[in-house]
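What you see is part of a larger complex, with each chain still in position.
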Amino acid sequence: MIVNQKVAERERSMTLSLGKVWGQYSIIWVLLGIIIIASIFLGESFLDIQNFVNILRNNAILGILALGMAFIIISGNIDLSIGSMLVAVGAIAIAITNFFGTLFNPELGWLAIVFGILAALICSAVFGALSGLIVTKGRVPSFIVTLGFLSIYRSVSMYFMEGGGFFSNVPAFTKISNSNLFGIIPLPIIYFAIIAAACYYIAKYTRFGRHVYAVGSNEKAARLSGINTDRVKILAFMLMGLMVALAVIIETSRMNSINATSSGQGYELNAIAAVVIGGVAMNGGRGSIIGVVFGVLLLGVISNILNIAGVDVFLVNAIKGTLVVLAVLLQRKEAVR
Amino acid sequence: TKDSGSSKDLIGISVPQAPTGWVAAVQYYADKTAKELGMNYKLLASADPNEQASQIDDLINMKPKIIILFPHNDQVAVAAQKIMDAGITLINYDRTINPAKPDYYLAGDNYGIGVEGAKYIAEKLGNKGDVIINGIAAYGDAVNGARVKGFKETIAKVAPDIKIIGEYDSPNGAPESGLKTMTDALQANKKIDGVFSIDDELSVGLYQAIKEQNRTDIKVMTGGGGAQSYFKLMPTTDIWLASALYSPNMIIDCVKMADAILKGETPKAETIVPSKIVDKNNVKDYIDASSPY
Amino acid sequence: MSEYALKMIDIDKSFDTVPVLKNVSLFVRPGEIHALLGENGAGKTTLMNILGGVIEAGSGKIEIGGKEVSIHSPSASQHHGIAFIHQELNVVNDLYVYENMFLGYELTNKYGRINAKDMIGRSREIFDYMGVKLDPKAMVGDLDASYKQIIEIAKALLRNANIIIMDEPTSSLTSAEIEHVFEIMRNLKEKWASIIFISHKLGEVVEICDRYTVLRNGEKIIEDDIHKPEGTATPEMLARYMVGRDVLSVEVYEEHSIGEVILQVENLSAHPDLKDVSFQLRKGEILAFTGLLGDGRTELARAIFGDLKIHSGSIKVSGKKIVNKSPEKARKRKFGYVPDNRKENGIVKDLTVTENITLSTLGSFKKLLGINRKKENEVAEGFVQSLRIKVPSLDSYITSLSGGNQQKAVLAKWLHSKPEIMIFANPTQGVDVGAKNEIYAQIMQLAKKGVAVMVMSGEAQEVIKICDRVCVMYHGEIKGELDRTECTEEALMILSTGGSLN
């Protein structure tokens, strides 16, 4: 009884801590600031429901990848391979879907798609586990392992796709991404929302989530607390893999295809950028899923603004780079622990 | 300025981001021409097909009259179809968007670069000898793949005695990349008669390697695109340096086409600009000191 | 020349509006050893951090040698002749010992080239002087906590400082090394240096210090001489000032029944520092391991807990041979281990107090697919009360706790895991006198419930207080075994220095 009372008291003290809210979510203010400024300068071509829908839809894929990357980075690792893993997994998804698509009669197109999706999920989990195993059991830094896989997935995809692309033959496949809920909300936005909620739950309310933070913050102490740190890291890589599969299903469906050379280029850097902008520490141990979601939105809004403003095509990246650095600079910094 | 009230109509231009001088030149000329014509335009560059699809969404939302699309590759077809579905005129530049059918199409001939290069090499080598291929797989099927395919198929047809003794790849089109790859290629092949390269800037590096290694066996080398830095080398050496012209300023015609459409004209629906060979015999017609590319 | 070498006047400090220092003043004379005392969380480290330039005071002023100074960074503090031995180890694990010793003060030749030879020589001199066998060219990361603490002390001694802050310098040392440290302190005193000495070992304080200042809840309670005409201060008296009531007289050992053998270690060799160790541990027994620096205690604990690969020998639990391949396996076999060096091995700095306490036992907070956070907080609150952990709130980061309170949180983590075999390495490191007794009581509770307990401790007092039996280690071997009844400070000393009884 007394205990409960005390707990309640202390919980209250948590919610009231202004410093904490501002610290964790100062990115929201930065984002709001940017939106307000953009609204003033760009007017309704920016401040338009359809435009915000576009921003969300266009960044759903990056967002899903960033969510997976958040777990990787919080656990103290990095994954540079996701852009090309996405190509490999996408190719597998389409190949399997097409294979069963020609095998079954047309009404069973959805079943072919289900097989394609399952294949993507399984392969990507295996790919993730492979990276995780080499990182943990082989004690090779994740930077090098995944840099290697970056080359490997891309290169092998190019080999099998002969440098070109795979296109889906099953008509229903494009429906996955190119449909709207209630006729207005594109499905990718819904997917992103659901996945973000799931990641939030995993990070905050599951053992695995807690272990990811512990391993990233102090691996030695985590190990001595009886945590199987290798398993946690491998699971994080597998989760990243699953996110790649989900992202690529959305992407291939949107484009009805995947291309060996041009798809997925630079996705890893964008995902990492979103994660770090969202306040996750590059050294691991610290960060929140909510922050990451806002990091994604911030990047998306900045791109969108620059597109609408029609900045000089050679300068646009300079401005984007500057805005990104400024956005992080403006955020309140947590004290070093 | 020189408009007819139509200047208020927005033109969207969507291009890939420049990993190469050639694409950068497309951006440069598109921007320059649109400015000169006093157009109201938005020029957006994208890193990958998915981003291009996103930018197309952004553009459609701005309600332009015409979109000029220089796609990454066929993947952009779904997005391109959306442009036309939204009632916007689509001018497709250079790379195809199968299976979508654009309103207008203007392109160079990537396959033709391979064909012209093969013919040139066959001629200079008298239909026999050993050649190597230098490609840039990262440029993708639409560019690298088509050019290499054109070369191989043509060689097999016109000069079956020419042997392809090696195929090399550089990570990108930088002369430095070509230089590194070629140094090793020369090390691996002690006698080479001809070199097929898919890109002029790459060829600048390949040539540098040949010079550094003091190799005299190579008689002919091609390139593709039309880079001034490569043109400048042509008259300076005994090696037959050639470029299969594929000028980035084809985009100028595209932009002009858009202007014409706004003015109510109906241009030709499909234009394929054939590839032309430039070598030391005709290079002075193509040297342009003011070109950045 | 001022009467005082250092004056800290009316220092205030709050963290997030919680005041931790209220108008505290500290006056230290030249050539004195001044004890700064107080319970865990009283504010001692905070006060010293202000002097050391680690954090800034809310208000108040600092005078050194009679002149007011402002200290905004550790380097500024060092410029004023202050050396600081921190409570938590702050060594650079990837540098050699001698590089750590001279960090920021590297010796160079006149062209700026680092002079490793001189640094190694000077380091060796000081280790000889302190009587420790430590190779200056060892990699610091390979050393265990006691050696790291020696490095920190030696490093401060090298600086020729006027004012030396020692925040619990002896918490992971054993009596022999402590004696050497005291000797050095006395020498420094002769040279007119001032030392601020923080320790929870009040016996030491009475032995070495000249004056003392006591803080309680961030307020200064008293400042006085240790040796006064009317008599010398006693540990009991100091403890009363700290806590506000009597504590020391409590007898902690309670009779309890000892069951059958649960753990059998036979001819265990692991690290080069651990050779051929055999012993048995019974249910409900408290078996202590003691010795001097480098005796292999830590290695023994780590080997049993699966954190160190075993070279030869065997471990049996209830007669069955087991191999703990990892700490995880050990935890699942109901082993528990409170490691030493809590900063590196014990706490997870980015987790909250609750999260640290429940880290090993998350499996027991199941709710649907996840964790029952409410239940977690209740368990943590239970420990906060029973161990009297002083916390700003349960979801404060663990690093916002004082050293002793962090230690209690680490203990709580393992107490909650309900182990059958519990290993404590230096369990009361940095814990104040009152709380020490509570921790001993907890250990007694465990024993009474039939848990087999191993306590690795270099503190003879502690061993004598709680153990049923003690193994004295020397250079990686068990040199002798004493029963509770035979266990005296003298006997322990003889065995742990390599001698034998009778």
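To keep things simple, chains are lettered A, B and C as they appear, and every chain counts its residues starting from 1.
Here is the rule we go by: contacts are C-beta pairs under 8 Å (C-beta built on N, C-alpha and C of every residue); 3 or more make two chains touch, one makes a residue touch a chain.
Source: prediction; values computed, not measured.
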For a test of your reading: one copy of every chain kind is shown, so what is the whole-complex stoichiometry in these labels?
A x2, B x1, C x1
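Basically, only the chains that are shown with their structure count from here on.
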Innermost chain, taking as reference the mean of every protein Cα atom displayed:
A
Whole-Å gap separating chain A and chain B, where each centre is the average of the chain's CA atoms
34
Using the average of all C-alpha atoms in each chain as its centre, how far is it in Å between chain B and chain C?
70
Cα centroid separation, chain A vs chain C, in Å, comes to 43
Specify, in ascending order, the residues of chain B that touch 2 or more different other chains.
none
Where chain A touches two or more other chains at once, the residues are none
Going by the contact rule set out above, which residues of chain C touch chain A in the complex?
16, 305, 307, 326-328, 330-332, 337, 339, 344-351, 355, 359-360, 362-363, 369-371, 373-374, 377-378, 381-382, 384-385, 392-395, 397, 399, 413, 417
Residues on chain A engaged by chain C in the complex (per definition of touch):
2-4, 6-7, 10-11, 13-14, 17, 19, 201, 205-207, 210-211, 213-214, 216-218, 220-228, 285-286, 337
Residue positions on chain B within touch of chain A in the complex are 15-16, 24, 27-28, 31, 41-45, 47-51, 53-55, 57-59, 61-62, 72-79, 137-141, 144-145
